[in-house]
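The other protein chains are all here in position, but one chain of the complex has been omitted.
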């Protein structure tokens, strides 16, 4: 994880930002996702599992996982640069590791680099209590608008 | 694109398979996506734009694009190996190239390799009539179950 | 491929640039790689196979293929923006598709997007005469310095 990072938004700040700006950005009601922790270079987000994002066979769908990872990346960047609505994803790479269980999904996002123009991070997706056996791993790059 | 490929499912076959197996696999009603063409090593899928998958600012959300690309990859694989419900995505890498317009999104999936255990392909996402200026490009790998 | 692109460097320009700037950038003498064609949004590069880049079993090594793809991406960008030595790779994603043969390797690089700050492209690696059965597929992003 990149060193020397200090968040400038609180959990409450981020929750308020997302509730207002992205009611449906993740293909589902925002009540389904909850920002739980913010730390230096890191955020933790919870995705409540509901019928709406289950696929036959009963696991969370790939797009739901990709959306959650993108949300975690966006959150960890905003937490450190402030609410820059124009930051956009330029790349997202996901490796699906194992079938998620029916518990809530947690996404831990960590910044690998926070530059002036680009932010790079990784996100680990895991079911509650199974952090050592992640269901998916994501790396992603965001482009940050100039003169923010 | 990999050579020597011949589809063994028709557009009607695939539409019926997805309507039955994945009513909500893409985080939205399946009527929103329509398989339009199947050819050697290739499929074309349409995603109708609706309020449900728009984000503020009016473009299609990243998760919607990732879900559409995953759908196109799955469709081009099934079209060539038959309905193998257990084929699973192992990797998806997406580069977001430009902001999509409000028209329908088309996804052209092409197989780069169709092996016994792994299938690799690329998907180009573009607004109707703008194939030369794609909004996103995806590469993805699927794991194919043995003894299919 | 992105539309409306016109190269501003010739094959001779690029050969001269690489011969001077990167005698060993690819982990081998530059005589081993040769820029063969430049077109709108596209370059073709040849990698002569030599003992120095063969691994036991006799195929080209992965790092050799990744270096060749990176070279093709850099070349197709420079061909369209001029010799900007400070353009740097920010991401490279490679899918290895099949074992290369002992013939020369060709790399066709195509621009998917050429923006002010970022360029995104794909590179297909194939043995001569086997363009339809590529040995590897690459997508890559370069960061372009401001005020070039």
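Chains here go by letter, A, B and C, matching the order in which they are written, and residues are numbered from 1 within each.
We adopt the following convention: a residue touches a chain if its C-beta (ideal position, glycine included) is under 8 Å from a C-beta of that chain, and two chains touch if they have at least 3 such contacts.
Computed from a prediction, not measured in an experiment: that's the story for all the values here.
Of the listed residues A:7, A:62 or A:134, the one in contact with the hidden chain in the full complex is A:134. Of C:66, C:79 or C:111, it is C:66 that touches the chain left out of the display. The set of chain B residues touching the chain not shown comprises 90-91, 93, 117-118, 120, 141, 143. Counting over the whole complex, chain C has residues 21-22, 24-28, 52-56, 61-64, 66-67, 70, 88-96 touching the chain that is not drawn.
Mapped onto chain A, the interface with the missing chain covers residues 1-3, 93, 95, 97-98, 112-113, 120, 122, 132-134, 137, 139, 141.
Following the convention adopted for this analysis, only the chains that are shown with their structure count from here on.
Homomeric contact chain A/chain C: same residue numbering on both sides for over half of the interface positions.
Its C-alpha atoms fitted onto chain B, chain A is found rotated by 180°, rounded in steps of 5.
The centroid of the Cα atoms in chain B and the matching centroid in chain C are 28 Å apart.
Taking each chain's centre as the average of its CA atoms, chain A and chain B sit 24 Å apart. Taking each chain's centre as the mean of its C-alpha atoms, chain A lies 33 Å from chain C. Shared interface positions of chain A, i.e. residues touching 2 or more other chains, are given as 90-91, 93.
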